Every structure is written in C-alpha cells, then in structure tokens.
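Got a structure for you, questions after.
Removed from the display is one protein chain of the complex; every other protein chain stays in position.
So that you can tell them apart, the chains are marked A, B and C in the order they are listed, and the count of residues begins at 1 in each.
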Amino acid sequence: MSPSSTPTTLHAVTNDFVVKFANVNGSGSASANSMFAKAIFRMGIPVSPRNIFPSNIQGAPTWYEVRISDDGYLGRRGGQVELMVSVNPQSMAQDVEDVCPGGYFFYDNTYPLDFKLIRDDIHYIGLPLTQITNSNFDNPRLQQLFKNIIYVGSLAYLIGIEFSALEGIVSDTFAKKPKLIAPNVSALQLGFDEAKKAFSEPLPLQLKRSNKNDRKVLLEGNAACGLGAVFGGATVCAWYPITPSTSVAEGFEKYAKQLRVNADTGENNFAVIQAEDELSAIGMVIGANWNGARSFTATSGPGVSLMQEFLGLAYFAEVPAVLIDVQRTGPSTGMPTRTQQSDILISAYASHGDSKQILLFPATPKECFELTADAFDIADRLQTPVIMLTDLDLGMNEHICDELEWDDSRSYDRGKVLNAQDLEKIERFGRYLDVDGDGIPYRTVAGTHAEKGAFFTRGTSRDEYAVYTEKGEAYQRNMERLEVKWATAPKYLPKAIETRRDEANSLGVIHFGTSLEATHETLDVLSKEGRPANDLRILAFPFGDDVKAFIDKHAQVVIVEQNRDAQLKSLIVNELQIDPNRLHSVLHYNGDPISARQIRIGLEPILNISAGQHAQTAYEAS
Amino acid sequence: MSPSSTPTTLHAVTNDFVVKFANVNGSGSASANSMFAKAIFRMGIPVSPRNIFPSNIQGAPTWYEVRISDDGYLGRRGGQVELMVSVNPQSMAQDVEDVCPGGYFFYDNTYPLDFKLIRDDIHYIGLPLTQITNSNFDNPRLQQLFKNIIYVGSLAYLIGIEFSALEGIVSDTFAKKPKLIAPNVSALQLGFDEAKKAFSEPLPLQLKRSNKNDRKVLLEGNAACGLGAVFGGATVCAWYPITPSTSVAEGFEKYAKQLRVNADTGENNFAVIQAEDELSAIGMVIGANWNGARSFTATSGPGVSLMQEFLGLAYFAEVPAVLIDVQRTGPSTGMPTRTQQSDILISAYASHGDSKQILLFPATPKECFELTADAFDIADRLQTPVIMLTDLDLGMNEHICDELEWDDSRSYDRGKVLNAQDLEKIERFGRYLDVDGDGIPYRTVAGTHAEKGAFFTRGTSRDEYAVYTEKGEAYQRNMERLEVKWATAPKYLPKAIETRRDEANSLGVIHFGTSLEATHETLDVLSKEGRPANDLRILAFPFGDDVKAFIDKHAQVVIVEQNRDAQLKSLIVNELQIDPNRLHSVLHYNGDPISARQIRIGLEPILNISAGQHAQTAYEAS
Amino acid sequence: MSFFKPNFRHPESPKNTLGLTTRAYEGGISTLCAGCGHDSISAAIMQAVWGLNIEPHRIAKMSGIGCSSKSPNYFLNKAHGFNSVHGRMPSVTTGANVANRELLYIGVSGDGDTASIGMGQFAHVIRRNLNMMYLVENNGCYGLTKGQDSATADAGSKNKKGRINPFESIDLVALALDLGATFVARSFSGDKEQLIPLMQAAMTHKGFALIDIVSPCVTFNNHAGSTKSYDYTRDHVQAGSVVDFVPVAQEITLDQIQGSTQNVELHNGDSVRLSKLSKDYDPTDRGHAIRTLLEHKAQDKLMTGLIYIEPESDNFHDTLNIPKTPLNSLKEDVLCPGKSALTSINEGLR
Partner (left out) sequence: MSFFKPNFRHPESPKNTLGLTTRAYEGGISTLCAGCGHDSISAAIMQAVWGLNIEPHRIAKMSGIGCSSKSPNYFLNKAHGFNSVHGRMPSVTTGANVANRELLYIGVSGDGDTASIGMGQFAHVIRRNLNMMYLVENNGCYGLTKGQDSATADAGSKNKKGRINPFESIDLVALALDLGATFVARSFSGDKEQLIPLMQAAMTHKGFALIDIVSPCVTFNNHAGSTKSYDYTRDHVQAGSVVDFVPVAQEITLDQIQGSTQNVELHNGDSVRLSKLSKDYDPTDRGHAIRTLLEHKAQDKLMTGLIYIEPESDNFHDTLNIPKTPLNSLKEDVLCPGKSALTSINEGLR
C-alpha cells in the first residue's frame, strides 16, 4: 500500500484513534464529514469532531478532526493523528507531517503524489477519488459533492463504520427529499466497493459498536443556546451577524419557528431582529427587557467591545438583559474562526465607571441549553445583564452530551415586578428602594397602572424614588446598594461543580467552560501517575463561597484557561482576595481547543515545585 | 450683624479658611468667582478653587468652593465652611447648613430671610445686593452680571482682598476691550463701599499678602493637556464634545491658533476635527498616527466605552494613539459634572481578547502638560495607545502648580520608524519582527519607498512579515512578543514618586492623580499624630519595579482611590502578583474631590489593626 | 431653570373625552433654559396627547442624551420614560416597541443625538418603519455640551465662537424621504397651531412618523448681532470669557396662515424662512415631496407642514408577524414548549 519503504504497522486499536480530514473550504465536505462522525455516534462510540476552518468562504484549507475514544474522552487529543484523509492538494505537505509514525495517509491518487511529500514512516493509501467520481457523475457540481460521500464510503470499509448507520443518516437527512436517498447511498456503496477492491484488508484502526451513547445527544452549543432561549421564554432576539455567534440567533429562529408559531393565526410568538450593528442589537435588547419582554442578543468579542456603553447603562439603570458571547480568538478582529476564552475581563467589568456583570460559563451543549434558559431568570431576578461566555469550540462543533431535560413543574422567575394590584397597595413606589435588604429593588413596566408606578429610567444619579439628583450621598447610597445586590447574586447563580474530591489530594485544578473534557482527561492521567488531583469547575461569576473554600483546601491550585492573560485568575484574585501566588496557571491561547496533553505539559513545572511558589506556564502549540 | 441671638465669634484667622459661593447656573458668576480666587493667588496666598456645578445650562444651583491655606494645602478641605456667600435662594437651606458654627452667612437681604433658615450658632451678614445693583444699572442683563462683581467688591472689604489685585485682574481681562475696565472697577468699588457702609469692621477671616506663589501658575488641567499636545507635536486632534473633556480639545485649538499658524501663509500647522461620535474620533486618531502624524483625542467615560473596539485594533495592529480620558462619575451617564477615578479597569484592559494598555496618571496641571507631551513619545516608541487618565477635578478647576517648563534640547522620540534609506539597507522588511529583542518592531509609513516597506495593516493574525496567516503558532508568537513589549514599557514610562521616605515608617500610602494634595495633607496630619507614613505616587501603568519594592518595604500598605471598586488595587494585585490582603484601600466615590479629612477617616481602621489584615473602607460623604 | 408650567391650570379647564384636564398630562418642572424651544415642544406634546384622548400611561417616552432628551421628564409624568444613551434612542425604542405594541411611543431626540452619533440608528429605524413618533428638537447645535455646531447647523452660520460653519447641513427631512419614511413633517417649536395637529397626525399614523422641529437654543445662539441693547452684555461676556452667562430670553412663537412664507428672527439675529405648505399640496407622492423640498431649498426656504405620508404601509409589527397580544404579556404556557417537545428534539439529535 505504501509507495516507499515499509513503515512499522500500528498496533491494532479499536475505538481509540483520531481521524483528520483535510478539505477545501466550500467544497461541500462538511456534511459528508459530519455524516462520518454521526455514524460513529450511532454506533454507540464516544466521538468528538472538530472543525478547523478558515475565515474565508471558498477555496482555503479546512480540516475536520475526529477523535474516537471508547473511554469517553471528548476533549481534543492534540498531537499527530492515526489517519489523515487528504482531499486538499494545497495543504498536503502539512497534512503529511500531521500523521503519526506508522499512521495512514489516505489520498486521492488520481494524480501522482509529489515525491517531496513522502515520509518512510507512514503508510500511504491512495484511491483515485476524482477518477471514480468523474466516471460516475457528469455534472461538475455533483462531482464535487459526491466525491465527499465516496470517501466516506471508502472509510466505512477501511475502519469498519457500520454501513447501515450511514444509510440511516442518509435517509434521515433526506427525509423530505426521498429521491435523493438512493444516489447518496449508491455513492457510499461506490466508495466502499472501490476501497474493498483496492485494499485487501481494512486498517488496524477499527470501530466496533459500543453502548456509550445511550441517552446522549449530539449537537452544537450554539443551537442549544437558541433552544434554551426558546424554553427560557425569550421573545425578542436582536442580533448582528458575526462568526462564531451567528448560529445562536439562527438556532433560536429555527426552533422558535418550530415551537412558537401560533397554529391558528400563523403569527410568531417571538421576534428576531437583525440589527444594523451590535450597538443597536444590545439597545433593542435593553429596550425590550425594560418593557418586560425577555430578550437577548448573541455576539462575539468585537460586538462585546461595542456594547460596553449600553452594558453600563443596563447595570446602572438595572435593566435585565441576556448576552451570549461566543468567544473567538482576540483581540481586535483576531482569528474569527478560532476559539479562545479571552473576553472574561471585558465582560466582568464591562463599561466605564464602577460596574460588574454576571457571567455564566457553560461547558457542554446541555449546559448551553440550561444556562441560557436560566440566564433569563437570573437577569429578571437580579435586574441586570447576564453575560454567557461560551466559545467557538463549544458553539460551532457538535458535541456529545446527556440528552436535554426540562422540568415541567419549573416556572419562570420574573423577579420583583409589580403589577397594578401590587401598586394599589403601595403608598409611594420607590424604584430604587431596597425594600428587602437584598439590594434588589422592585420594578414596574410601562402601562401597568394609570396613576402609579411610572418613573423615568436614566443612567444618571437619582434617589430611591427615581427622582433626578446630583447629590453625592444619593449617588453613593445607590452604588452601595448595587454592591449589596452583587453580594446577593451568588444565591441565584449555579454553584461550582467538584467532580473529584478526595481530602487527601493536595492539588486542586480549577477550570471552566470548554476546558472541561481535557481537564478531566488530565486528571485521569495524573491519577494513573500516582498524583491524583481534585477539580472544581466554575459556572458563574460572582463566585460563591465554594470557590474560596476549594482554594483554601488545596496546597497547590492551578487554573486552566484558554487565554494569555490568566483572566479568570484575575477575577478570583480580585473578588475573593486570594493571594495570586497561591494560584498557578495553565494557559493555552493559540486558537485551537485545549487538549489534555497540553494541560499535562503545562502542569509539569507545577508538579515539580513545592506548594506556594508561583508559576505561569504557556507552551508552544502542538 | 446677626438677625438672632449672638453666636460665638470665630478666632481670627489669616490665610486659612474656606469661602463657598452659592450661585445660580448661567448667571455669570463664574468669572466673578474666578476673579476672587485669582486675586488671592496674586496676593501670594495658596488657594484652591473648585466648581461644583450641575449637568444643566441655566437655573440650577452651582457652587464655587475656595480653600485658602497658607500651609499650601491645595486639596479639598471638606466639612463646613467659614464663609458662605449665598446668592441663590433655591439652595439657601442647604447652604445655611454648610456653615461651621461661628461662621458667616453672607446673603442678599433685599428680600427678608426665611425664618426657618435661621441658626443661632452662625452669623448672618446681609447686604441688599439686588437693590444696590438695580439702582445702579438699568439693563436687566447688566444687573445680572454686575451683581456678581459687586459681591466680590464687598468681600474685598470683608476679608481683606487687595483692591489693586482685583483691579489688575480686571484690566488684564479686558485688555482688548478697555472701555469695559472702568465700569467693572466701579462695580467692585460699589460693593466695597456698600459693605464698608453696612459693616463697621471686617470679618475675623482675613487675607494677608504672602509669597508662596513665586514661580507658580494657576491653570486648569484640561488647558494644560491642550498645551502639552501642542508642545508634544500633535497635529491632528479629533474629538467629540463631552463633559468634562471638551476643554482639552478647545485648549489645544486655542494654543495651536496662537502658536502653530504659519505667519506667512495663515495656514494651520494642525487640524482639529469635531467628529460625529467617539468611535469616529478614535478612528481618525488611529488613521492619523498610522500615517505618521501625532494625533490624539479627549473624551470621558462613555467615550472610552465606545472606543473599546478601536483600542483593541490599535493594540494588536500596533498603531500609536493618545487618548486623554477626563474621568467623571460613572457608570453609564453617571454624574457628568462630578469627579471620579473609575475608568481604570476599562482603560487598562480595553477591548475584548487579551490586551493591555499603557496608562498615565497626572496629578497637577503641570503634569497634564508634561505627560501629554510625553504621551506622544511613549506612543510612538511603544507603537501602542497611551491613555492618560485625568479627571474633572483636575481638568475643569484652576489649580496652582509650578510654572511650566520645556527643555529646548529635548527632541521628539518618534520610535522605530524606517525611512527610505533605512529600507534600502534591509533585505526584507518584517513589520512584526522583534529585531532588537525588546518586543518593539519597526514600522513604516505609507508612501515612504516605491518598492519596499509597504504592508497591509490588519487586526487579524499575521506573521512577522505582516503576511496573513491563521496559524496558531504565528498568532501565539505575536501575542508573546506583545508581552515582551509590555515588559519593555516601564523603561519608557515615568517612574513612581516617593515624596516621603523614612525607613522607620511601617505604613506606606500609595496614591495617584488628584488624590495627591489630600494625601500629602493627611501625611502631615499623621506625622503630627506621631504615626508618620511614607507615600508613593504612581504615574504610569504598567508599573515599574519601584511599586513592588515599596509594597515589600512596608508592613501596611494603603491605596487611596476615588472609585468604589478599588480599581488600581486590582491592577497592582494582578500585574505585580501581590497578595490583596497586603493592601488596604481608602475609597472615595461620591463625586466630590477627595479631602484629607476623608482619607484620615478612611485610615482609621487601618491604623488600629495589625499589619497583614485586610480592610476596605468606604465612608459617608461629608 | 425655567419654572415652566403650561398656563392651563384654570379650575374650569376643559376636559377631554376621558374626563381629564391637561393637568393629568403634565410633567416635572423643566430645568431647561428660560425660553428654550424644547419647552414649547413639551407643551405641544401634552396638548396633542390630551386632545387625542389617550391615557398618559399608554405612552412611553423615549430619548437619548441632550437638553432635548431630558425633556420627556417635563411632560406626561404618568408615563414611563427612558432617557437612554446618546444617539441610541431608536434601538431602545425598537426593542420596547416590539415587546409591547400596545403603547404609543414618543421618541424625543436632538439634532446632535440624531444627525451625528445617532445617524445610523435613525436611518435604520426609518427603514424598519417602526410604529412611533420621532421628534427631532432641532437647534443646530449641541445645547447640553455648550453650543458646538451640530450636523444640522447651516453652512455659513456663525457658531458661538464666531467661526463660520463650513459644512453643508444635513436635512433630516430629505434623508427620511430618501430612506422611505412613511410620515415626514417639519415644524417650528413656536408654532403650536401647526405643531399640535401634526403631532396628532403623527401619533395616529401606523408606522414611523418623523417631525423635524426647528427649536431655537436661546443660550448658544446669542453670539451674533441681535438687538442693540444686548451689545454691551455680549461684549462683556466675550471679553471676560464668561462661560456661564445665560441671558434670560423669550420663547419665539409664531402664528401664521397656511401657504405663506415668514421670516423668523432667531436669538442670534439669524433668521429662518419658514414656508408652510399650501392646502392643495399632495403629501402622498414621495417623488413630488422630494422635488418640492428641492425647490424650497433652492429658494432658501424651510418647508414646514406634513410633507409626506404613506397611510397604508406595513409597519415593523406587520413585518415581524407578531400577534396583537403584546409579546411582553405572553405567559409561560405559550412561551415554553415543555418537556414533551424536548423529547422529540432529543430524538432528532441522535
């Protein structure tokens, strides 16, 4: 099979390897590749596919990296891959390098391979994909499309994807256009047969049906956010297109159309507004929430920068708002199609002046769904913006997670909103009075009562009755009440999660968001090395007491972050008054999703030093 | 003199008391009041006048508080005042309360005093100002204007302002309209004579010529910034009106018209552009600096919020820029006419993504002048934005400071800009190459060379040669080089200043900006109390080693800040890895300038606790 | 502070069909300068709403930042108001309006708030045909920041520093026509007789209704040659660079017959030539409106009145196809699809 000397053969492995596809952007490979991953999911095998795509529409290299792990490790593994499916001549040189010794380089051998690309420690397996496609289809567009389906068919033979799983996906996909089913299945079969013809035996990398995916689903974080907003009762979504957040609004619209159209009248019990920019989008969200409708926007870094002034208004005027920031690599335009967790500081301290914002950190699509729904309760309860920090990795890749759940007995927490009867009972309504001592005042919505409850909302200082004043005392009282409210906040926020807890462990790892999978995998590795560690996953800011308690309990504490500046650490240090020297950082910020290998490398110096010493570790991208 | 029972008489004091004027906004009192303060300045007596004005154009209460202190304490004294000059019936009730026991309430007794306003522990001294004015001027506008001049004349008699000092100011003011001199002097004389007629003797609060103001000047921080920009070589000022920063651009324009118009051609060797908003203003500044002209903008909090995205671009694309933020009370619209130091976090970490910005903290008009001029050198040298954080107190009030200086042998540091000859010598120009190991690359300006040095500036990832790439390694290398540059920065920034240093002192006070005067006064107080302390005044961020050294040297460290959230402390803790429990805070944030009394109160719990324990102290406005 | 109170406090003031006197439509005491055009507009709003027999609390008062944007605090105390951020009133109003289509939205903005920082949102709220009345209290300057030229300042006019404005002014009426606004009018703050019915028409219009209202700033237009008697004061003020002297001025009012052109002298000695549209003018033809506007401009006349109306157009609520019931009143039963829906969604995700 290999064009040069014989490399070593990989040990046969089942359900534990990485396949990477090298494609051309815009060539339609996405659906074929996703069919590949989904088939593995349906075989009950844990699988985590990730797109590595360019900020470009057509013609640039794009990759799809699929990790298969019977152990259920869903983080990026990193390092070289066992099988490279090369369908892009442009990136071939780099792709050859990415194969591990003994691994396989599957390519289109319609044209000869450049001899410069030949390594003698890997296997080259060629199939004349172009030739096969061209001799089976005339239309050039169909050729382009079906070439992708064909290589999936070939892989079915080579690594043992159940053909029926693929067929099932085809029929589901084209359920509404059944005439398309047959040609797709034939294309798969064609690939399968041609591979079988060319290669006497399958690869030592094999898939075998498992049962790990019961009660699991496979979906993208952004779609889950959109669905969460539907369940959470959002009626107004105002947004401006920006990668990687666009599919949040699209997801909301898709699900709302499905679930929220009045069957009798055909009217929409929701509104989606494509704004003219992010300033306008957040303005609309604030206007709608001010008027008592649950409303949200989704954006990415540049949008968050533009929304600063409005976020300050909402903080100070105490208007609920939900903002989903699907983080990408910053700063400035950064790398729009790469992931990062680097909008933490600008979100937490959004706006000029003294201001602080609620943050949520989901780690899985399920949490995207749940925390989005929760965000509306939290925003209404606390009368302040809630910023959910997700990221491109979570938002734009399909992830396996537990199936989504909803408790029908749950009801929306609309917070302290007074209706007409409530107002009747009140002598004088004080919009900014701290009646309950929790820092949260009562609010009213326009049109509630003919005589009572109206007030003038503004971003400038006013007294407890919303009467304009420039008195320093009134201003200070208000700012202090906002601090009381801040102290109340954790009560309404999700608690941090300790997944591993052993009093004997002196090392504690703090993480949040999409570092979850890689961190858990690392903890397994550490366990095996005889250096077990505990972990705490933070889900919200401001932090609850649990975070401080966790830090206090461990001699060494490491925070895993996907940014350069250790931004979450800054929040912990500032808000919990923790000595920064107590906290080590593992920082990853090259735009790729973090992997267990990288965390392990990052931990190295920390594992070797005595407790209490500070280390901040960044390392090269792998 | 007093309409009720006789209150105690104040001890006679010379050159050490506070006079406060209560006026109606828009009534023209500002120039009369400023004449009052300037006359005292010319008498060689340290004086610090402060406007407390509303966000309003006409009709609302406004105050002018003038502290006279032979000891040279120029901070706000706070507390009640010895002499209230009441010319506003609207605020009279509050103004009566503001007089210290035994103090004087000077008012217009044309109309009878409301008996509810009568306290028996203060002196009421009435003069029929309205009647006097009306019987001397017919035109109602002139009546309004001259009433102000008249009470200044009366005060000249009552507290002993040298009449010649007032006359001198009148002739200087109306030098270009000499016909106005005589009527103004007559009005002063009228006030003087009427007071003399009404009160047999002057007050026990007296002014006496001193010599403390040699080589001093009296000016507003904003004007000084404008002048500094002229001296610093700024050619393009782009701005959008916002209180309290408007007079920076106005100051620049005024001085540029005076000093930068080509005498032969009448052409302006500068450009002032009133932009359509702050986004546009900072965009223009970045465009001009990108093209090699020194350019700046001035704004306040809301503008800084709007400029976030562009600041991230400038950080990442490494374009110099100078931004003067005259801070006002935030967040949101806040109190536009009150002071605060609360834009520190949003400035230091401006923009989404990992980014950090250079900050400068002037404390006096002289430093406004010098640091503005320096800012252009720093921005050019480090190829990054420089944000100067001044505030309303400094910017919009006249302050006494040392006269301005300029060293003619100094020359602009334009940083690493390559010209055509330089480019000739280079094989391949690499815009983002770290040639010198200091993290600062070389740049070129458009049009420099026909063949070499052109590159495409962008906010997205690129390699060392400015070639677009989405490679994680290239991105990470660049972000790491920016960190090297950050580490280089302090070399080019002003050092922190230790004004008092005694190895024996265990208490160290850190402050910045306009807390200077009040802090120094507090240190004097502490000295007298037998608890001497050292101080360190921070002038720039990122901090130099000196800040850490100062903290290490002191058992107890206190940071004085005019914000709620201890924002500078956050920077110190984060950037220097200091245990936050080592740092105490005195926080003041009600919109008034901080006073020594307030700092002393804030220090109380710290002075009473043992070192190492944490205390954060905010207190009521006084 | 102009202790501005409309003079309809008479005990026998007339009542509207709701049985309310104009008193029920009042606001707080104005803190604007005495004689400010904006106060006249507030008075007109109260009269207009009263005359339409709308309960005050059925109104939402929206604004940006500026003297003009403060003014919603000075009318309709019983209505909620939102004094938001500079230039962004349109987006806040859009959100509020989509949330509750049952209220009547009055947006108050200034020329700085609209034509400078707010230009983008102004254009796009028009494009959406949001059902609201949008008032620009147009004084050609930034009142609240002390008189800088705005983008609607006339080219060639002197600003308070005596500098000639070199830029063409932006005509918001022309722009709105261009951008497809479905109700476009212009008026003058002192012309109640024209203004009140225009406002009533605007509030009745189902869609976006702009009234660009010339509203003189008495304070920052006091620079040029006005009446002789002011001269000395002005000299004084200029020479002494008194920044805070605001002579008390009279509101400029006017009362003219339809179809005529009238010269209105402003406080700064400048004047505007206002020209009321004649009775036979057809406001339903956009092309005609644009052409007429061009002709007036060529003659240096400011055309006032209802310039264009498109009575039957889809407004944003129609476009969005939202129900008559306001979105903000939909309850959980309608909003939340519940567990069973989720079960089938889960199925689709395997």
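Rule of thumb we're sticking to: contacts are C-beta pairs under 8 Å (C-beta built on N, C-alpha and C of every residue); 3 or more make two chains touch, one makes a residue touch a chain.
Note that the structure is predicted; figures quoted are calculated from it, not measured.
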Displayed chains contacting the withheld chain: A, B, C
Listed residues B:Glu403, B:Asp436 or B:Asp545, member touching the removed chain: B:Glu403
Among B:Phe163, B:Phe199 or B:Phe455, residue touching the chain not depicted: B:Phe455
Identified contact with the non-displayed chain, of A:Thr14, A:Ser31 or A:Gln189: A:Ser31
Omitted-chain contact residue, chosen from A:Thr14, A:Gln80, A:Gln94 or A:Thr173: A:Thr173
Residues from subunit B at the interface with the omitted partner, ascending: 41-42, 213, 216-219, 227, 230-233, 235-236, 238, 255, 259-260, 262, 265-271, 273, 275-277, 279-293, 295, 309-310, 313, 403-408, 411-412, 444-451, 454-460, 468
Where the unshown chain meets subunit A, residue by residue: 25-31, 53, 55-60, 62, 90, 139-142, 144-145, 173-174, 176-177, 180, 240-243, 246, 274, 276-278, 302, 332-333
Residue numbers in subunit C that touch the chain omitted from display: 116-120, 123-124, 127-128, 151, 166-168, 170-171, 174-175, 178-180, 287, 290-291, 294, 298, 314, 319
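To be clear about the criterion, only the chains that are shown with their structure count from here on.
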Result of counting contacting C-beta pairs for B-C and A-C, higher pair: A-C
Centre-to-centre distance between subunit C and subunit A (centres being mean Cα positions), rounded to whole Å: 44
Subunit B-subunit C separation of Cα centroids, rounded to whole Å: 36
Overlap residues in subunit B, where contacts from two or more other chains coincide: 55, 302, 332-333
Per-residue overlap in subunit C, given as positions that touch at least 2 other chains: 85
